[in-house]
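The other protein chains are all here in position, but one chain of the complex has been omitted.
On to chain A.
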Amino acid sequence: MATQDKRSDTSDFPEIINTDNLQSNMKSIYYSRTFLSIIGGVIAGIWGFTGFTGFVFYFVVMLAASFGLAAKAKFSADSYFDSWNRVLLDGILGGLMSFVLFWTFAYDIVHIF
């Protein structure tokens, strides 16, 4: 999950962005969020979270993921992405469906056997 540096000129008006690197960084964010939402779903199901608690758990996992991604990008979004929103918010809703699926699956297998 290596993020690649891209040159961005912060002092001038037009920003120079290496689009290949930016896209590969976005992909690594997407993969890590998807993977974490699947694992989080299985964990939530095994632990027996129901209802609201489960969704809260999902957002906690996503926050931890955002924090980890920000730490990996050395807390300076400018050198790896074009905006902070991408690091923090991208892919959260997409992972929600996978989370719910694996949460239901694990919950049923473990608790309603």
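Following the convention adopted for this analysis, a contact is a pair of C-beta atoms (placed from the backbone, for glycine too) under 8 Å apart; a residue touches a chain by one contact, two chains touch by 3 or more; residues count from 1.
We take it that contacts and distances are computed from a predicted model.
For the chain that is left out, the UniProt protein name among "ER membrane protein complex subunit 3", "Acyl-coenzyme A oxidase", "CTLH domain-containing protein" or "Ubiquitin-like 1-activating enzyme E1A" is "ER membrane protein complex subunit 3". The chain not displayed touches chain A at residues 9, 11-14, 16, 19, 27, 30-31, 34-35, 37-38, 44-45, 49-52, 54-55, 94-95, 97-105, 107-109, 112-113.
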